[in-house]
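A single protein chain has been removed from this complex, and every other one stays in its place.
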Amino acid sequence: MIRPLSHLLVLGGARSGKSRYAQIRAEVLTGQLIYLATAQAFDQEMRERIALHRSDRGTRWSTVEEPLELAETITKCSTPETVVLVDCLTLWTSNLMLAERDTVAATEGLLRAVSGARGPVILVANEVGLGIVPDNALARQFRDAAGRVNQEMAAGIDEVVMMFAGLPLALKPKRMTGD
Amino acid sequence: MIRPLSHLLVLGGARSGKSRYAQIRAEVLTGQLIYLATAQAFDQEMRERIALHRSDRGTRWSTVEEPLELAETITKCSTPETVVLVDCLTLWTSNLMLAERDTVAATEGLLRAVSGARGPVILVANEVGLGIVPDNALARQFRDAAGRVNQEMAAGIDEVVMMFAGLPLALKPKRMTGD
Partner (left out) sequence: MIRPLSHLLVLGGARSGKSRYAQIRAEVLTGQLIYLATAQAFDQEMRERIALHRSDRGTRWSTVEEPLELAETITKCSTPETVVLVDCLTLWTSNLMLAERDTVAATEGLLRAVSGARGPVILVANEVGLGIVPDNALARQFRDAAGRVNQEMAAGIDEVVMMFAGLPLALKPKRMTGD
């Protein structure tokens, strides 16, 4: 029996345990684990943090750094033998805005790439819209863009969880298919 | 059989899909759809945004603009043949504070008006209390007032949902009444 691929979107605030939960969900799957990082090392402190995170993940993981071209990278990396973890979409949105790219078109492209992926894809994103309206116009624009990315991705992906204090809350449970 | 009226409160952060979900829930009901907007057009940009939202809602909807007197407007507009959607309570709270009105008394009046409404009422409100404490004293005061409005309304309304990334999470499910 062929089982359709199931992808996962992990949402959460800062320090909600979303990256760790996403890694655990990836590690219970079989296959080569690919960590697709959207963070860019602009300075020495950032390089050290990235190196630390990389060694924390251990040797089952290989890391690919890509700040902008997520769709293309997923299409290239995903095989029936891989699990791709994208961390995170909110930093990617910020990178797109800094590069003056169209976030709506990029999100549509990303969703198509995930839908067409040959192995499971797990995506991490931040929820940033539950505080007071920011004074700063750019922060408001970013908050709107990040929220739209989350809505668009959540609509197209089978399973969505929201993290609070390290605990997952199912927003969109994977349908039981009897298998 | 006469079914008791059921009202709905839709909570969520910025760009969580709360207005869209509220509209969908209104549109599945029979009756004339009334969009009760609390936004005020102070400038040309705002007028254009309001006009755009109005045309997005389509011809089944009529729009009533009321920044302050929500209780009176609901009492006047609600009939057994209407569905009233109030968007949103958080902007209303802000309008009340700017007008130096008592938000606690106004909220009690609103809840009485919703309880006495002759057709279903759907209300949208923002969750603004899940970020860092704002530096600004007025922002803290607004955050407190908005939170109290949400608590008071949630206590008195049958069904309450919280939106994340366009997905509803039931906080207070409508009781099954066997009908």
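Letters A and B mark the chains as written, and numbering starts fresh at 1 in each.
As a convention for this text, a contact is a pair of C-beta atoms (placed from the backbone, for glycine too) under 8 Å apart; a residue touches a chain by one contact, two chains touch by 3 or more.
None of the values given here were measured: they were computed from a predicted structure.
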| item | value |
| --- | --- |
| Touching residue (missing chain; options B:Ser19, B:Thr38, B:Thr107 or B:Asn150) | B:Asn150 |
| Omitted-chain contact residue, chosen from A:Gly58, A:Pro80 or A:Gly166 | A:Gly166 |
| Residues from subunit A at the interface with the omitted partner, ascending | 13-17, 127-132, 134, 139, 142-143, 164-167, 169 |
| Positions on subunit B where the hidden chain makes contact | 9, 11, 13, 125, 127, 129-133, 143-144, 146-148, 150-151, 153-155, 160, 162, 169, 171-172 |
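The criterion applied here is as follows: only the chains that are shown with their structure count from here on.
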| item | value |
| --- | --- |
| Angle (degrees, nearest 5) of the CA superposition of subunit A onto subunit B | 120 |
| Centre-to-centre distance between subunit B and subunit A (centres being mean Cα positions), rounded to whole Å | 32 |
